[in-house]
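Here's a structure for you.
All protein chains but one are shown at their positions in the complex.
This part shows chain A:
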Amino acid sequence: MDQHTATCAHCQTALEGLAALHAAARELAAEPVRAPASLLDRVMRVVRTEARDDATVSLVTGPDAVTGPDSGRVSTKAVASVIRFAIDTVPGLRLHARHCQVVEPEDAVDVLDVTVEVLVPAEHHLDDRGLRDRIETVVNAHVGLGLRTLKLVAVPVDVAGQSPADADHPVDRPSAAGPERGDRPERSGPA
């Protein structure tokens, strides 16, 4: 604080206001605010209802196929979820599935065409064959369908979990360094 600020009544008054604001702002920001439990229930009820109206694939085809609303069809999104889960839960690895497209070919039955993007931490070596086997086994066991094609797209990520594609938008990701840090508003307080 310079000589003027220390002795000027006007500056002292202004500093008092800033100090009071600073203290109250810190306290306010530290207050835990939790969303009510009902929020999650309300939102997920809507989401699950809407998710049911999805594109589906037949689980049973051919002459034995049953018709009607419960004719053994499963949502392609549900199949994609099963595949993503199989990838996410490979023991010992920290893989994550991202895009996953499941298509029921028009010219074949009881099989699916799948394309899935896999985020692979840089330090991991992806066992392509093992992962394919795992996905096929899981889809077969849980959905009862085979895979005609399975396209695995490996996306390397660094240890921070950031894939190169995301690096184009550093502003929206918390970063430890770089110009963004200096560009963050200084929280209010006495100078």
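General observations
One rule holds in what follows: contacts are C-beta pairs under 8 Å (C-beta built on N, C-alpha and C of every residue); 3 or more make two chains touch, one makes a residue touch a chain; residues count from 1.
Definition applied: contacts and distances are computed from a predicted model.
The listed choices are "Acyl carrier protein", "RNA polymerase sigma factor", "Iron(III) transport system permease protein" or "ABC-2 family transporter protein"; the UniProt protein name belonging to the chain that is not shown reads "RNA polymerase sigma factor". Within the set A:2, A:27, A:107 or A:123, the residue that contacts the chain not displayed is A:27. Interface with the hidden chain, as seen from chain A, comprises residues 13-14, 16-18, 20-21, 23-25, 27-29, 31-40, 42-44, 46-48, 50-51, 54, 75, 77, 80-81, 84-86, 88-92, 94, 96-101, 119, 133-134, 137-138, 141-142, 161-163, 165-166, 169, 171-173, 180, 183-185, 187-188.
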